[in-house]
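Each remark here refers to the structure printed beneath this line.
Only a single protein chain was left out; the remaining protein chains are all shown in position.
Labels A and B are assigned to the chains in the order they are written; within every chain, residues are numbered from 1.
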Amino acid sequence: MSTLTAAPEGAPVTDKLRLHGNKLPAFALPVIAVVSVGVSLLLYFATPMDSEIQILLLSLLLFAAGQTIASSLIEGGRRARDRFATTLLIGAFLLAMVPLVAVLVTVISKGAARFDYDFFTHSMRGVSARDHGGGAYAAIIGTLEQIALASLIAVPFGVLVSIYLVEYGRGRISRTISFFVDVLTGLPSIIAGLFIYAFYLIVLGAPQTGFAGSLALIILMIPTVVRSSEEMLKLVPNELREASFALGVERWRTILKVVIPTALPGIVTGVMLAIARVAGETAPLLLTIFGNDSINNDPFSGHQSALPLYIFTEAQKPQSWAVDRAWSAALTLIIIVMLLNLIARFIARRTKV
Amino acid sequence: MTTEPAAQTAGSAPSEPGGTGGGESPPSTSTSTGPRSKAKVSFADATFKNVTRLCGFLLLALMAAIALFLVLKATDALGDNKANFFTTETWFPNESGNPRFGIAALLFGTVVTAAVAMIIAVPVAVGIALYITNYAPRRVGDALGYIVDLLAAVPSVIYGLWGLAILAPHMNGTQLWLSQYLPWFPWTPLGGAILGLAFGLIRRAAPTGSSSVGTPITLGVVLGVVVSLIAGIADAPDDIGIFSTPSGQVGRSIFVAGIVLAIMVLPIVAAISREVFKQVPIAHKEAAFALGATRWEMIRTAVLPYGKPGVISASMLGLGRAMGETIAVALVLPASFGISVHFLEPAGNTIAANIANGFGDSNDTGRGALIASGLVLFIVTMLVNIAARAIIARRAEFSGAAS
Partner (left out) sequence: MATRIDIQGLNVFYGKFKAVAGVNLAIEPKNVTAFIGPSGCGKSTVLRTLNRMHEVIPGASVEGKVLLDGEDLYGAGVDPVNVRRQVGMVFQRPNPFPTMSIYENVVAGLKLNGTRKKSLLDTRVEESLRGANLWEEVKDRLGRPGAGLSGGQQQRLCIARAIAVEPQVLLMDEPCSALDPISTLAIEDLIAKLKSSYTIVIVTHNMQQASRVSDATAFFSLEATGQPGKLIEYDKTTKIFTSPTEKRTEDYISGRFG
């Protein structure tokens, strides 16, 4: 790559301040790109790789390396590091987006197969292994009810905790609470299910119902709600609170009328993320709601189904039409989550003004 | 430089008077209404405070209850256990009269899959967040941020389904390649890094030396990878590295499970990191630029240190999700018990996946055993949290929040 050391063009008359930096000539990057693709192709044939993605990955690495070496020779180490970091960041971004976008594309294309009227109006009652029909009506009802119940309890509770932590909490107690919020944040979802199983179902002897599932979901929602609304409350400038106190407004009114409205868009977004998280939780439901092929509108009695659980059970069945049902249910679940997100953003935008 | 006597008075200046650039707010109104006195806390005020505090205590109670009931239900089963819970690799809790089960293999699988996921996901996620906040043009960044937020909202069961149906079959080629051509990984890069570190430290100790050890370490790692690659091409003996496969088989391995988890965790960590990096005050970025920093140097001086606590807690959230993810792992891994350092071979199980697989057809002791394993998972995640907290707290006074 020694051909790249072209003399910097248009050298200045005086440069005692050293304002000018040597720059890679314009042809350098294309040359390096071609060379790196060439080398990775060579390596591809020398050490047989199975997938084209690896050529891409290797080319990218070689390009980053080649560019860095050329740059450090001509432009110096600092520029070289800057270029390397830039290439790496963009590369990481592009590479990561491939599987992520592929997930969405797959779910949409595969989910379309059974995304029909029957799917949304029928349950799995009486659908045998050989039947192509059946739908997720019962599962959708179950999921919506369980999420609604969970949010109804977890959101106010979580916001209140965050208010305590930000507005009142001082010293050891609030530090302890804050610590355990962190612990809860990292709590594996299956543990929440196990706890509800051990406590609510065994010790209290309650039956497996949709509500038991909600209880498990509450545990998973709380820390997310607390953390996000805590962050948002902290962002409310103190000047705002002081301005309100200065007008003689009591602290609780200040919190409810000034602090919360200011932080609301962020809180709503956090809540929506929390809901989105629990909407897809399968493991705790596995232990708590049991699943039900029939429609059960009452979350407080009898087994219920839920969309994630439905995906799980259908995906494990060997028949291709069952797997189709799983993909359609996945698409439904994504749509529900996306709708929640859009609503949240809409609210956030309106209240911001 | 001239040395004049230091300014006499500045040190005693009152700290930060208002800070909001004088002139704008009339100073009289706030004093005339009088400062809030502590004695005048009204009933409503006190009630509100107590309600919020009660919620805080309830949260503590919930936490205690989780620990308590898991312990309670676990102890019976542990008492019946005829094997050492911590060292046994097998899981036969349902044999009446002779339940034998241990956490070793499950814990190993849990930790390793989560570690693989974090090693892949965290750097990439931070990269994505940095790209969106500091490189992409504003509009593009906003749009991408929106996409990442949406992806973070995609339920994990869907990533699991995708990983199972689409990714796992496509991973065989990559796994075969890795096992063939990087047989000594990661020992040679690791050795290279250690040599590099030693070299850097020696150089630093020399009176004229520079204090940078990053470059020699990087060189050592690159050298190690090259050595491993050469060994692979030369078909050197290979049953020491984590990519080597003595059985000659690759498949639904710990590595694949780790990648599925990484894809699942990636948007979550990226979304939170993006939020954190967005909060970096422009003043700090400008300060770095004004000192003649390149964009990357600006990120290293202003953005990364400021965002570090946030990125750590985002990673912890991701780690929690990765360790606790049940369904995807349950479907990907073949649920075999045993500890093997050959991460590409079709073997392995995790605590969460084992609970999901085994819960349905367990007897009382079996469920107790599963709860006991859940307790271990719970403790591990808690330890991870404590460690993260310690890392953050160690530099708390230097945190960005102080200013």
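Heads up, the rule we're going with is that a residue touches a chain if its C-beta (ideal position, glycine included) is under 8 Å from a C-beta of that chain, and two chains touch if they have at least 3 such contacts.
Note that this is a predicted model, so its numbers are computed, not measured.
The missing chain, though absent from the display, is touched by one residue of B:91, B:306 or B:343; that residue is B:306.
Touch with the chain that is not drawn comes from one residue among B:193, B:288, B:323 or B:384, which is B:288. Checked against the full complex, the candidates B:137, B:237 or B:360 give a single residue touching the omitted chain, namely B:137. By the touch criterion stated above, the residues of subunit B touching the omitted chain are 1-4, 6-7, 9-17, 19, 21, 137-138, 208-212, 281-294, 297, 301-302, 305-306, 308, 395, 397-403.
Taking the whole complex into account, subunit A touches the unshown chain at residues 8-10, 12-21, 23, 77-78.
Everything below uses one rule, namely that only the chains that are shown with their structure count from here on.
Mean C-alpha position of subunit A lies 14 Å from that of subunit B. Residue ranges of subunit A in contact with subunit B, taken from their complex: 46-51, 54, 78-79, 81-82, 84-86, 88-90, 92-93, 95-97, 99-100, 102-104, 106-107, 157, 160-161, 163-165, 167-169, 173-174, 176-177, 179-192, 194-195, 197-199, 202-203, 219, 222, 226, 234-235, 239, 242, 245-248, 250-253, 255, 272-273, 276-277, 279-283, 286-287, 308, 311-312, 315-316, 323, 326-327, 330, 333-334, 337-338, 340-341.
In the complex of the two chains, the subunit B residues touching subunit A come out as 20, 29-30, 33-34, 36, 41-42, 44-45, 47-49, 51-53, 55-60, 62-63, 65-66, 69-70, 72-73, 123-125, 127-128, 130-132, 135, 144, 147, 149-159, 161-162, 164-167, 170, 172-174, 176-177, 180-181, 232-233, 263, 266-267, 270, 279, 294-297, 299, 313, 316-317, 319-321, 323-327, 331, 352, 355-356, 359, 367, 370-371, 374, 377-378, 381-382, 384-385, 388-389, 401.
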